[in-house]
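Note that one protein chain is taken out, while the other chains of the complex remain in position.
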C-alpha cells in the first residue's frame, strides 16, 4: 500500500517502574505528530512471541500519565533469549506490519532489543529501571519516583525513630547497584549507607551508630542496598549483641518502591525519552537507546549499554559521609 | 500559695503514634484556657521516675501539630510496673507541684495510669495506639493516619501487582487485633484478610487467590495482621508450591505505619481528646479515659479499659468479603 | 420473566466529591452479593432523561476505588426539577427494567430523588457533598478528603508564612455552611475562622491578627468560608490599610478541594453507605437516605433531609478559639 503509515511496536519489559505510562503516552502522541501509528504489545517479549497486540491511538493514552505501573503490563521472558522465540517474534512483527520497535525496560530487556536489532529489526530502547543501573544515561525511568517513595518512607521512620531513640536499618532496592541507597542516604540524612560498591564491616556500622548516639543524635538511620554483602537482618542481630546506645529495628521497603504516581521529573524524563525514541525510529536509526546526557537527550549504542557497567559518582559517597555529621 | 495555678503533668508512653503531637498541643492550650499550666514529662514513665520535667507553654507547642512522633519522646518502662518506682514517680510529681497527670498511650500505659490513680493521684488517660485495640473508644489516636499510610502503600503495590499479574501478601501491624487489617482490606480492595480473630488455612487462601485469577482479576492482594497465626513468609512459601495462577510476593510494612504527618481526622480526634482530658482533670475527675463514643467525646473508667477486650464490628468482616468480588 | 434479577439504577449528581467512585464500587459489588444487578446512568439526572445507560458488573468497577471524581460523570440538571422531564426519566427507567434507583449527591440531588419517590419510584439517596451541609448524617461523602486537601495546602502555606512573617487569608469551600472552615481552623491551627454562621467585623479580624503578632507568633492563618459575608479580597485590602504587624496574602483554594484520591475514612464511609443503600433498596425501602449516625449506619427519611438544615457542633467553634492561643 502506497501510503501505509509508519508503524511502531511498543512494549514494556522486565521489572515495572513508575514513569512507564507517561512514556507510553509520549510515544503514542509523538508518533501521531510524525503521522506514524503505534501498536501496543502486551506482557513484554512474551506478548511479542504470542502476538498479543492492540492498536494504541492518542485517545487510548488519555488519563494514564499519573498512574504507576504500565498499561501494557510487563513480564520477564526467559525464552526470548532463545533464537527460536526471537524468530517467532519477528514473524509476528512482520505480520502486523511493524516498521520498528520501541522497548522500555532494564538491562536484560535492552539485551533483547539489541538481539532483535542484530537480526535487522529497527529497534530503539528506553531505559526503565528504578535502580539506575543502566550505562549511558544519567537517569533511567523510575528512579526519581522510587527515590521520593524511599525518602517519604524514611521521613516517616524518622518520626518514630526520634520518639523512641532508636536505630533503623532500612533496606532499599538495588541488587548490583547502590545508587538508590547512596542518594537516599543523602536526601534522608542517614548516618550511614551500605552498598555493594563500598563494603563495610559490622564493627564499622556499630561504631557509626554509637558515634551518632554520643554526638547527641536522637536516632540513627542506616540505609542498606539490597545487594550489599551485609544483610539487614544479620546486621540487626549483631548490633543488638553489641551495645551501641540505640536499640535497633529493621525495615525492608520492598515493592512499594516500584509503585506510585510518577513525579514531575519522572513524567518529564519519560516524555522526553518517548519523543526522542520516536524521532530516532522514524528517521531510520536503530540499535540505540534514548539517554539523558546532562541537559540534553541523546542516543547511545545498545552494544555499549549492554556491555558496560554504570558506576556511581564517587562525590556522592563523600557527600553522604559529610552530611551525616 | 493561695493562687498557685492548677498544674498538669503530661506524658506520652508506649509505642508512639501519629497524633500524639496535636494532642500535646491541645492539652497545653486547653490548660491555658482553664488558667492551668502544663509540665511535660520526657520519655514516658521513665521520665516520671527520673524527674525529667520541662514546662510547656502555648508557644512551645506551636508548629508541632503537623509532625509525627511525639516531642515528649516515649519509652516502654518495665520497672514502672513495680511499686517502688511508682512511689518514686509520685514523689517527683509532688515535688514538682503536679495536681494531676494526663497519660497518652496504649493499654499498658493506661494500666500504669490506673495504678497511679489507685494511689490517689488524679489521672486521666488518652488512648494512643495505631492498632485500635483499646476498649471503650471508637478510635484511638494514630489509627486513622496508620490506615492511610497502609492504604497508600497498598495503592503503590497494586500498581506493580497489576503490571506483573502477581499476588501480594502484605503484613500490617496488629499484634492481638485485626482492626487495621480488616479496614485496610476494605479500603484497599484486598481479595482476602487474615486476622487473629478469624483464622484461615493455607488452602483457603490459595483458593481465594485462584478464584481472583479465574474471575479475571489482574492481581490479588492478601492482607495479613502481624498477630495472625499464619505468617506471611510461610504462607508465601506454601503458595509458591501450589499453583494459584499468580506468582507471590511478600511485603512487611513495618514501622512506617507509626510515622507520618497526622491526618485531619487524627488531628481533630487528638484535639478533642486533649481538650476533654483537661476539662476532666480540672473538674476533679480521675481514673478515667477520654473516649470517642459515636459523635460525642466521653469518659470511661480506666478499670474497664484495662480489663475488657475490644472486638471488631463483625459487619466489617462481612463487608471485606462482599467487596472483594 | 420469572427469574429476572432485581435491577438497580445508579447515578451521581451535583458537584462531584471524592469518594463517589468507591461508593459506586460498593453498590455494584453489594448488589452482586444480593444477586441483583446495576445499570450505571451517565451525567446524573440528565442521563436519566436522555437514557444514557450502561450495565455495571463487578469487573467494571475494579481499580476505581483510589480515583477521585466519578466514572459515571455528574452534572447539575435544572430541567429535572420540571415534572415533564421527571416523567421522561421514569419512562426510561421502566424501559430499562430498573426496580429501584440509588442517587449519590448533594441536597439538590436528594430533592430530585425525593420527587421520584413521591411518584412511586423506589429510591435511596446517599449524601455526597464536600461541604458537609446535608442534614441527617454525621458525614457526607467527600468531606474527609476535602478536609485533608485543605489541611495539606495550609501546611504548605504555613511554611512560607512562617518564613516571611505573614498573615494568610485562606478561602475554603462552603457556601451556606462553615463546617470545612471551622474544622480546617482546628486541624490547621488557624488564628481565626470566619463562617456564614458566625459573622465578624474587619476590626475583630485585625485585632486577632495583631494579637497573634504580639504574642510572638511567626505567622497568622485566617480561614474564611466561601459563603461568609466578609470576602477575602476585601478583607485583605482593609487589613493592609490598618497596621496589624504582619503583611497579608490571599489564597483561594478553589476546585482542588473537590479532587484527589479518597482517604481511608472516605473509602470506608462510601463503602458502608453503598452497602446500606443496596440493602435498603432490595428489602423494599424507599424515600430514605443512608446516613452515618455515630458509629452505626442508618436510614433517614428524604423529606426530613430536604427540609432541615444541618448545624455545626457549637463545641467546635469554641475549640477553634481555644486552640489558637
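A, B and C are the chain letters, set down in written order, and residue numbers restart from 1 in every chain.
As a convention for this text, a residue touches a chain if its C-beta (ideal position, glycine included) is under 8 Å from a C-beta of that chain, and two chains touch if they have at least 3 such contacts.
Owing to the predicted nature of the structure, the values given are computational and were not obtained by experimental measurement.
Colleague: Identify the visible chains that the left-out chain touches across the whole complex.
Modeller: When the full complex is considered, the omitted chain touches A, C.
Colleague: For the chain that's not shown, point to the residue among C:37, C:74, C:129 or C:306 touching it.
Modeller: C:74
Colleague: For a quick check of understanding: of C:33, C:251 or C:285, which residue touches the chain that isn't displayed?
Modeller: Spelled out, the listed residue whose C-beta touches the missing chain is C:251.
Colleague: Pick from A:92, A:261, A:286 or A:306: which residue touches the chain that isn't shown?
Modeller: A:261
Colleague: Taking the entire complex into account, which one of C:119, C:163 or C:309 touches the absent chain?
Modeller: C:163
Colleague: Could you list which residues of chain C touch the chain missing from the display?
Modeller: Within chain C, the residues that touch the unshown chain are 12, 16, 18, 20, 67-70, 73-75, 149, 153, 155-165, 168, 218, 249-252, 254-256, 258-260.
Colleague: Could you list which residues of chain A touch the chain missing from the display?
Modeller: The list for chain A reads 22, 25-26, 29-30, 32-33, 58-59, 62-63, 65-66, 138, 144, 147-148, 150-151, 155, 158, 162, 183-184, 186-189, 215-218, 261, 263-265, 267-268, 271-272, 275, 293-295, 319, 322-325.
By definition in this document, only the chains that are shown with their structure count from here on.
Colleague: Chain contact topology under the given definition, line, ring, star, complete or other?
Modeller: Shape of the chain contacts: a line, open at both ends.
Colleague: From the mean C-alpha coordinate of chain B to that of chain C, what's the distance rounded to whole Å?
Modeller: 28
Colleague: If you average the CA atoms of chain A and of chain C, how far apart do the two points sit, in angstrom?
Modeller: Once rounded, the distance between the two centres reads 39 Å.
Colleague: At what distance in angstrom does the C-alpha mean of chain B lie from that of chain A?
Modeller: 35
Colleague: Could you list which residues of chain C touch at least two other chains?
Modeller: none
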